[in-house]
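Here's the structure, in structure tokens; my notes come after.
Omission of a single protein chain aside, the complex is shown with its protein chains in their original locations.
After this line comes subunit A, so read on.
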Amino acid sequence: MSPDILLKIWGATLDTLYMVAAAGLIGSLIGLPIGVFLATSGKGELFPAPMTNRIVGLIVNAARSTPFIILVVAIIPFTRLLTGTSIGTKAAIVPLTIATIPFVARLVEAAIREIDKGLIEAARAMGATPMQIVFKVLLAEARPALTMALTMTAVSLIGYSAMVGAVGGGGLGDLGIRYGYQRFMPDVMLVVVIVLIVLVQLVQSAGDGLARRFDRRSRKN
């Protein structure tokens, strides 16, 4: 493999990391409150708004059931509006972020619904405001599950980011398709796949380790 190709792989790896980090960060920042809302706005819950809850739920489901590759193409006008282009790493961040939001929202919702209702009742009995319950009880208690959720998000994003390569998104997927597939360079394809596997492993181990540190539920002495 020529040094030129190796340099390209390195560059593509950085692009992938950039896309995953940017989309993961922005998508999580938007998805987290939506997930909290979904978990707390049912009938008789902290912020009861059953109608809005159902509508948001429907939108989230719709977004989640749209195949990612179709989402990428469908929102090209929106992408162009935001970034001025529909090709390249920067443009790819837009559909990746859009896909991340509902994904994170549902994971956050599930993480929060797992929390014992008794804790919410105890906090209410202490005179906590709904907002205090969200921050001091729900988000604090869900921290291990949220960490796992964000890890899953990052892993999925690494996969999705390889797909945006198909529409000129840049990154490792793009490199694999253009060099490995279209130029018949199986060794490049192999390296790309290995780099992706290593990335996923690193993210997963880091996430697991962090979640374990946060989890005080069954700590052994």
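Observations on the structure shown:
Assume contacts are C-beta pairs under 8 Å (C-beta built on N, C-alpha and C of every residue); 3 or more make two chains touch, one makes a residue touch a chain; residues count from 1.
One rule holds for everything that comes next: contacts and distances are computed from a predicted model.
Think of the chain that is not pictured: of "Formate dehydrogenase", "VWFA domain-containing protein", "Thiolase family protein" or "Cell division ATP-binding protein FtsE", UniProt labels it "Cell division ATP-binding protein FtsE".
Between the chain not shown and the residues A:19, A:123 or A:158, the one that touches is A:123.
Counting over the whole complex, subunit A has residues 116, 118-119, 121-129, 132, 136-137, 140-141, 143, 214, 216-219, 221 touching the chain that is not drawn.
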